[in-house]
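Here you go, one structure.
Complex shown without one protein chain; remaining protein chains in place.
Let's look at subunit A:
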Amino acid sequence: MSQVQPAIAAPVPLAAEAPRRRRFLGADLTTHVILLLGVVLFAMPIWIVLMGSTHDAATIGRGEVPLLPGSEGWNNYATAWSEGNTRRASVPVSTMMFNSAVMALLITVGKLAISITSAYAVAFFSFPGRMLCFWAIFITLMLPVEVRIFPTFQVVSDLGMVNTYQGLIIPLIASATATLLFRQFFLTIPDELVEAAKMDGAGPMRFFKDIVLPLSATNIAALFVILFVYGWNQYLWPLLVTTSTDVETIVIGIVKMLGAEADTEWNIVMATTVLALLPPVAVVILMQRWFVKGLTETEK
């Protein structure tokens, strides 16, 4: 057999091999060009911002779009971090970052805590009105924030929570989506596991702590990433509910920095934008492994 094999292989002309390989090469090239275009399309604006943040105000003021790093980077970032907008009275970016971080973290933790406990109640216990509760949660999914924003503002303002962290956070702290996702996950936990825990003597709280939470770890991580980015990027609600600079978030801060065309310190704005990018990017990178795991597999 081993002697026959080369006899068959030999007659294949080398010339026939070459065009086939070239065609593959062509396909490879096309895909890579498309991919590169995609990367440029997404990366270019970020690159421009990154480079812009290292030049002085005059360069950008002249209408130049620098694609190479300048020499003012350190100054720009230091100014933005400690002073913010120099031409108008404003808060330093560090304060805004702190406000954003508090808001995003509390929204995320709150959403996770509330949705996982309510999903636990809906999925594992039978009580009167269980389905009513579930549907009530489910239906609020369909109401976008904008629809209920005025009544919400009225309530928050009547409670005197305008310009406070509570006012920023509490209206955003419940998540129907996360509740629904956790409920669906809980329904995949086999009944036998619940019963085994009962036989072992685990009460509802114990079962939640020892079994449900560890099993949900990857889901929690995935939702943490999504919800943190969601919280960090909040725009409309903070815009309405914050009028003083004490609780201004960075997203609002950036918008406020954009004055009239000539009046805008573009270098500072760009440095601020880069700073605003960092926390969500950090969260995604740090939790990437868990995030992907949470989306693709469940440990059962």
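For the reader, a short list of remarks on this structure follows.
Criterion: a contact is a pair of C-beta atoms (placed from the backbone, for glycine too) under 8 Å apart; a residue touches a chain by one contact, two chains touch by 3 or more; residues count from 1.
Criterion: contacts and distances are computed from a predicted model.
Per its UniProt record, the hidden chain corresponds to "sn-glycerol 3-phosphate transport system ATP-binding protein" from the list "Two component transcriptional regulator, LytTR family", "Short-chain dehydrogenase", "ABC transporter" or "sn-glycerol 3-phosphate transport system ATP-binding protein". Touching the chain that is not shown, out of A:Arg130, A:Lys198 or A:Arg289: A:Lys198 (per the contact rule at the top). If you put the hidden chain back, the residue from A:Arg148, A:Arg206 or A:Arg289 that touches it is A:Arg206.
What subunit A contributes to its contact with the hidden chain is residues 190, 192-193, 195-202, 206, 210-211, 214-215, 217, 299-300.
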